[in-house]
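Quick notes on the structure that follows.
The complex appears here minus one protein chain, its other protein chains still in place.
Each chain carries a letter (A, B, C, D and E) given by its place in the written order, and its residues are counted from 1.
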Amino acid sequence: MGKVVTFGEVLMCLASPGSVRLKQSKSLDIDFGGAEANVAVSLAQFGEDVSFVTRVPKNDMAELALMSLKSFGVNTHNVQWGGDRLGLYYFENGAVYRGSKVIYDRDHSAMATIEPHTVNWDEVFKDADWFHWTGITPALSASAFNVTKEALKAAKERGITISGDYNFRKNLWNWGVEAEEVMPELMNYCDIMSGIHPDVDVVKEKVSDALYAEAGQQMMDKYPNCKLVVFTSRGSVSASHNTWAGALYDGERVYRSITYNLTHIVDRVGGGDSFMAALIYALRNYETKQEAVDFATAASTL
Amino acid sequence: MGKVVTFGEVLMCLASPGSVRLKQSKSLDIDFGGAEANVAVSLAQFGEDVSFVTRVPKNDMAELALMSLKSFGVNTHNVQWGGDRLGLYYFENGAVYRGSKVIYDRDHSAMATIEPHTVNWDEVFKDADWFHWTGITPALSASAFNVTKEALKAAKERGITISGDYNFRKNLWNWGVEAEEVMPELMNYCDIMSGIHPDVDVVKEKVSDALYAEAGQQMMDKYPNCKLVVFTSRGSVSASHNTWAGALYDGERVYRSITYNLTHIVDRVGGGDSFMAALIYALRNYETKQEAVDFATAASTL
Amino acid sequence: MGKVVTFGEVLMCLASPGSVRLKQSKSLDIDFGGAEANVAVSLAQFGEDVSFVTRVPKNDMAELALMSLKSFGVNTHNVQWGGDRLGLYYFENGAVYRGSKVIYDRDHSAMATIEPHTVNWDEVFKDADWFHWTGITPALSASAFNVTKEALKAAKERGITISGDYNFRKNLWNWGVEAEEVMPELMNYCDIMSGIHPDVDVVKEKVSDALYAEAGQQMMDKYPNCKLVVFTSRGSVSASHNTWAGALYDGERVYRSITYNLTHIVDRVGGGDSFMAALIYALRNYETKQEAVDFATAASTL
Amino acid sequence: MGKVVTFGEVLMCLASPGSVRLKQSKSLDIDFGGAEANVAVSLAQFGEDVSFVTRVPKNDMAELALMSLKSFGVNTHNVQWGGDRLGLYYFENGAVYRGSKVIYDRDHSAMATIEPHTVNWDEVFKDADWFHWTGITPALSASAFNVTKEALKAAKERGITISGDYNFRKNLWNWGVEAEEVMPELMNYCDIMSGIHPDVDVVKEKVSDALYAEAGQQMMDKYPNCKLVVFTSRGSVSASHNTWAGALYDGERVYRSITYNLTHIVDRVGGGDSFMAALIYALRNYETKQEAVDFATAASTL
Amino acid sequence: MGKVVTFGEVLMCLASPGSVRLKQSKSLDIDFGGAEANVAVSLAQFGEDVSFVTRVPKNDMAELALMSLKSFGVNTHNVQWGGDRLGLYYFENGAVYRGSKVIYDRDHSAMATIEPHTVNWDEVFKDADWFHWTGITPALSASAFNVTKEALKAAKERGITISGDYNFRKNLWNWGVEAEEVMPELMNYCDIMSGIHPDVDVVKEKVSDALYAEAGQQMMDKYPNCKLVVFTSRGSVSASHNTWAGALYDGERVYRSITYNLTHIVDRVGGGDSFMAALIYALRNYETKQEAVDFATAASTL
Partner (left out) sequence: MGKVVTFGEVLMCLASPGSVRLKQSKSLDIDFGGAEANVAVSLAQFGEDVSFVTRVPKNDMAELALMSLKSFGVNTHNVQWGGDRLGLYYFENGAVYRGSKVIYDRDHSAMATIEPHTVNWDEVFKDADWFHWTGITPALSASAFNVTKEALKAAKERGITISGDYNFRKNLWNWGVEAEEVMPELMNYCDIMSGIHPDVDVVKEKVSDALYAEAGQQMMDKYPNCKLVVFTSRGSVSASHNTWAGALYDGERVYRSITYNLTHIVDRVGGGDSFMAALIYALRNYETKQEAVDFATAASTL
């Protein structure tokens, strides 16, 4: 089996310790996130050979980021050094009646200022048979959008399986276009797609199989290359009680996991990422789609 | 006596704890710096009524910055809310054969993007009789330069005493002009100036009175409004041993402090700032220039 | 609108970290409390101009206390320096079957030994239009009682609105009198009063409007200056589950908030304080009493 | 060999971590001190059977104090429970040009309010053959003075060897008498005495044997029961460089240790205490006075 | 009343802080455990005179272990110094869907290599009237088994009451025999026994009195010296919700406690130990068996 490549931004997460508020914090714990980096880490922990492609500035904080990725076994040989700063976000854990809080500070990051034609895709995709990306990367800037397109084209040309997570966040898109205008061109490269497109309306919870099939089919009609549509469904029972379930539609039928009850949720950031990672792993290593959706849902509750 | 106004950027300092390297750190201690903010804090601690003017984004990290300033008694009523991010720097303490390390990440900060004609100088300078600024602020961006000029003009019109610290740092000036081209216009507003201009050559240590007088006179010839030239002189005996001394030239004679030996220096960042703060305080509260230079030098060794 | 003045003791809180027991703790986190200081901080955070009057010894711990108050924007210019020690309490968070624990060590504090005729009430009440106090202060000592009376008289003479929180704690009163003997004289200065008097019997939970009206009217009959009686009602469903609601009686009718369910309560100390602060703020800034009680109850659940 | 008894106050030490200033500290590390408790701990660590007698309030902080003493093997069975508070002090480590800082908060402590005739000296001195005390205890209050006298009388009656450390600190004596008026009565019980009486003038450093002999003889003339006079001599070369030496005079000759150079002193509090503990141990377990002074000086440099 | 002796291994517990995983931890908090040491600590805290007998290597970590025991008042005079290492375990707190985790590293410990005929039982059992042991100690090694037998024989000869906890853990027994082969010989020394023998089948929850009586009687038939059989019953309602109850059978009737609901369980390790300690204390100090079982169950929920 070949290696998996993911492409995106690695963000430094500066979190106030325990349940202290950012506004009362005296120190910040360092961690690293970013949807595609999270997926790479999870895949490496499942034992996959995975390479993460990004751009980081030549400084200690970026080295710390790469050391963290490497410690989990992610290959960082194709990371590009350059740019001025590492994108970051401040994080505060929620409690009782107040939710978690995230303050992003990642504009002008090294990844947002990546230049087209600077990545050697031959080297990146050598021995690769899977490419994963999300809609967060093209949202960063026009040039990040262009480099994402380069990546998708290069992957497609090499016959590599492509999975993409729409991951729509309205306020991320501020480089002058609407997501709806430009994302379809990128989504159309995907063999597997997650994060339902905003045009396609699915009530998130208590969805019948028929509804999933209908929504999935709409996607397939719109994106003819797509062979599998992925759904995750989170229901907020209370601030500290969620339900969690996954589903797949392959053009023929719907495969659903059981619904998990998550109480005392410590941290819901990244749930979608670990689901995608587990799904990619399972699609590559299990026999059936039912096994895949079961594994992915279970793995993302841990 | 009226109040003192300082104007500049407040930076969040994220420091690895103790003597841990940034590259091996798991958490970062939060502190706040910036030359003009440091001066404001020191002055407030000496008991002066001091107002700090800056621009910060509307988020928790900026609130933390202002809470820190307020906790020392600095008035922040004239701070402007706006912009996208709080400038920051990462800091690592030195040890044995390696020095301290600073990684700046403050481009595109709220202060760098401050807009001309947005500050109400009438309100800022109400009851003020002293204004302090440094060459770091005009270095940030063209608009920061312009707002600094606004501030100087407004202060001059109101007959306020102006002290300025040239504080030349070549790599700070990257908005398209050389410091030498534009700083003279600003320096000319100063009654008191520190941080010798790069054109004026002074060997930092073992300087004779005559040399200080010559250098000071050159400044006064160039900047006819200047009534007092301030010198600080740090000699690095070793990584953990410095000497420290101050001097003033008032057009007539040179006033010098004794030379201090600083061993086991924990943190040399900000020495110049605490000297300036102590000098401003002393010029306002002591009788003679000799007392002023003695107090300023002694206070900045603590 | 004028400023608010609160008067009382600021206490240093030394808390064992997380859920560690005091008896097993190796370090103590520093925080600051005290009912009137808490009210001042909350009011400052709502944007009110608020001055806190107290007495603290001339040492570093007291400076830390004032720095904390100042960081939240509380004016401490009228704090009196003197006395020997800062009152303090040790605090341990509860868990499962054991509750929180507080060990007071505040006898002989600077505030308890404040002397009559040492506070300049002209300066304290300059530009003030609201004064808040609680029954904790007169409980400290005979002299603290006398200075509280001074404050109330001075406020009344200047036509300032007075709110008081009876805040009865039997074991606090140990300077030789019973609360019941001396408090009525002080309560009689209040325009608004909270913390029902022990003589007035109200079953705390599941109270009908009629009962509140009756209890409120009893207070008004006893204290003819009183224009508003404030009730808060906490019901302990379990160690980690409380209900919380507020009510007002203005001589004509009862205004009630909805009842909140608080699960996973981290820290119930100070709930009454933040209610009072929010109520004062709301009475000053909202149109109706209904809005005031709604805001105060909601704000004190956060 | 019998057990050693020490009698005095155990103080909670609340220290800012590392070299952080108290005024900037967010937490305080808990430790325990007090001259006589320190001596007890050191003796227990040398393997002596030692009982510490004091009075502490019935609360968690006092239990923590006793747990600390017990962890080092000190017997606390004769500690008296009672009083309102545990005496404490805040501690800040020094650095470069600023020294260490201690803020005492121990007035009205349980030990200061100990009552005469409440200690069962029969039980305390059962199996004891040595009693150690210092001049700090009688300085606390009139009643502490009286109980110290009780202890000395009881020890003398039982033929127990008594060692005392004058430990003069002028500002400790504030219960209405001068140390000089009342200490001689107590000192006269001592077989061994340290901490030269203020009347007896000894230049601390570079002292000749003759001078020590003269000073020692003066003491012996004044206190006829005294059989051994103990001298420690600390010379401050710089803030981080001290010399340290000890000497004994037994009425016949002077025994001196070598002089140690202590660089990078972390913490000089307690040096005198660990000297006394080591001396008591050595006098009980070594053959000669020369060995004793050598051991005590060496042990107190570690 | 005489003293209680317990005999077993003290283990260093190295726990990741808070709810951090071991695999992501940067530091480990030090604590100490071991069933018999836990029982000793609890008994000492109830005020019993208790001596703990074990074997530890001559190093700082073992001294730390003994200091911890001593701080709670446990007598460690009969601890034997020797062997190469202190047994330890790594501990991780559980959260949501994942349980707590323990990694043992205690093979070849000082206690496992204790030699027969090296303990002075005369000294150990001087003034003792109670001996407590558990099945964990004989599981460690053949020599630990033999020394346990020595201890039991010595206690029996001196007429000391013996309580034992079967504490069966299959994977602990790896020195070449099955527990069932050798434990009966040891259990037969017990007057009081807990931790039902694997042969005796008792459904843990919802047990009727009759069933307890039957199981207890089976034990008594098998071990004729036994006068009291102890049962504890934990029911796992969910990962964070347990029920907890205790029962005794004395050959005549069953005494049962009420059933406690334990929610938000922080740490269930050691529940059985604190039950046994409280039971021993209660059997020695209360009048009736009903009081004993009530006290033991209640005390072990705190």
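As a working rule, contacts are C-beta pairs under 8 Å (C-beta built on N, C-alpha and C of every residue); 3 or more make two chains touch, one makes a residue touch a chain.
Fair warning: this is a prediction, and the values are worked out from it, not measured in the lab.
Engineer: Which candidate, D:18, D:47, D:184 or D:251, sits in contact with the chain we can't see?
Structural biologist: Candidates D:18, D:47, D:184 or D:251; residue touching the omitted chain: D:18.
Engineer: Among E:55, E:70 or E:85, which residue is in contact with the omitted chain in the full complex?
Structural biologist: Only one listed residue reaches the unshown chain, and that is E:85.
Engineer: If you put the missing chain back, which residues of chain E would it touch?
Structural biologist: Missing-chain contacts on chain E: residues 14, 17, 21-23, 25-30, 59-61, 63-64, 67, 84-86, 90, 92, 101, 103, 105, 107-108.
Engineer: So that we can see where the missing chain sits, which residues of chain A does it touch?
Structural biologist: Residues of chain A in touch with the missing chain: 67-68, 70-73.
Convention: only the chains that are shown with their structure count from here on.
Engineer: Would you say C-D or B-C is joined by more C-beta pairs in contact?
Structural biologist: C-D
Engineer: Since chain C and chain E are copies of the same chain sequence, what is the angle of the rotation superposing the Cα atoms of one on the other, rounded to the nearest 5°?
Structural biologist: 120
Engineer: If I count partner chains per residue in chain A, which residues reach a count of at least 2?
Structural biologist: Residues 18, 26 of chain A touch two or more partner chains.
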